[in-house]
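Here it is, the structure, as structure tokens.
Left out: one protein chain. Kept in place: all the others.
Note that the chains are named A, B and C in the order they appear, and that numbering of residues resets to 1 at the start of each chain.
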Amino acid sequence: MRYEIGAAPLEIAPLIAAVAGPENGAIVTFLGVVRADDDPEGTVEALVYEAYEELALSEMRAIGAEASTRFGPARVAIAHRTGACGVGEASVAIAVAAAHRAAAFDACEYAIDELKKRVAVWKQERYRGGAARWRPNAEV
Amino acid sequence: MRYEIGAAPLEIAPLIAAVAGPENGAIVTFLGVVRADDDPEGTVEALVYEAYEELALSEMRAIGAEASTRFGPARVAIAHRTGACGVGEASVAIAVAAAHRAAAFDACEYAIDELKKRVAVWKQERYRGGAARWRPNAEV
Amino acid sequence: MTVRLLAFAGLRDVLGGPKRELSVADGATLADLWAELVRARPQFGPLEGSTRFALNGRLVARDATLAEGDEVALMPPFGGG
Partner (left out) sequence: MTVRLLAFAGLRDVLGGPKRELSVADGATLADLWAELVRARPQFGPLEGSTRFALNGRLVARDATLAEGDEVALMPPFGGG
């Protein structure tokens, strides 16, 4: 299990390596990538992420443990980026390994759904032309 | 879209690069990995995959197109390995990119489910001690 | 007694910075602290329903009681992922 928050570009391979193991036949990963969205405010040029690291990491660990209990056993790794992410860059990466694929898919989808609701991270959309706006996730 | 069958070890990064694009905010990948299974026949040491490449590739393409039509638009890449895969090595890798995560998860799970049913690939389990057995996928 | 405030994202702009110290009465709860903030900066008022609180790095309800030196985080709705 590996949980990280930081400014470096995200790589999926180390997360896969962190969850792989001889008992796990299925590895599912999720990458959230900054899209070139056309909002009413303008064209998104970058998203700037900010985290309350201590709280965010403890909630990421809790989500990983829940995913393993509910769908697994599964091994979970989650990394979230801070700072500016340009279009095409990943802001979040999750890897889940489980014995079989249904559990790995379910646990990975659970992890990203819960992360969006519960992890202390915020994003600011920066638009071409200089405007910016804090953008919360939609309530589920 | 990228569809491959071959003996080289699978890498997920080139598949992710093949499906990424500025309109896609979510990339989901699946890796099927050889498990250290204890069958009644013995402990699995390796799986040896064989493909009818022409047919397998055309069916992989069809599955990618279906996944995009049903859940997407989505971009799909699928690679399947042939020859011997040891425990911990990936035998199949799939990457799916879509605008939003639900579509990417659904399309990726569809792709691996259909691949197991429809793609002309076979596997032989080789056990410690030298025994071997062709092992079809479970009927769904 | 004195507590340390942290504010994130849009709430940082309302607080006027990422960190501040605030004096509160002995035995004050987070709800009392919030009332204090609203008195000082009325812009906090409409944000009450959407703000979440953490006390020393843990999510808490607003009836939590404060102690000298506590770190209180003011958090708007999350936007990670």
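What to note about this one:
In this section, a residue touches a chain if its C-beta (ideal position, glycine included) is under 8 Å from a C-beta of that chain, and two chains touch if they have at least 3 such contacts.
For clarity, every value in this text was computed on a predicted model and none was experimentally measured.
Across the entire complex, contacts from the unshown chain go to B.
Listed residues B:Leu10, B:Ala51 or B:Ala77: the one in touch with the omitted chain is B:Ala51. Where chain B meets the chain that is not shown, the touching residues are 32, 49-52, 54-56, 58-59, 80, 91-92, 112, 115-124, 134-137, 139.
Note that in this section only the chains that are shown with their structure count from here on.
Farthest chain from chain B (centres taken as the mean of C-alpha atoms): C.
Chain geometry summary: the mean Cα position of chain B and that of chain C are 49 Å apart.
In whole angstrom, the spacing between the mean C-alpha positions of chain A and chain C is 26. Between the Cα centres of chain A and chain B there is a gap of 23 Å. In chain A, the residues touching two or more other chains are 32, 112. Touching of two or more other chains is recorded for no residue of chain C.
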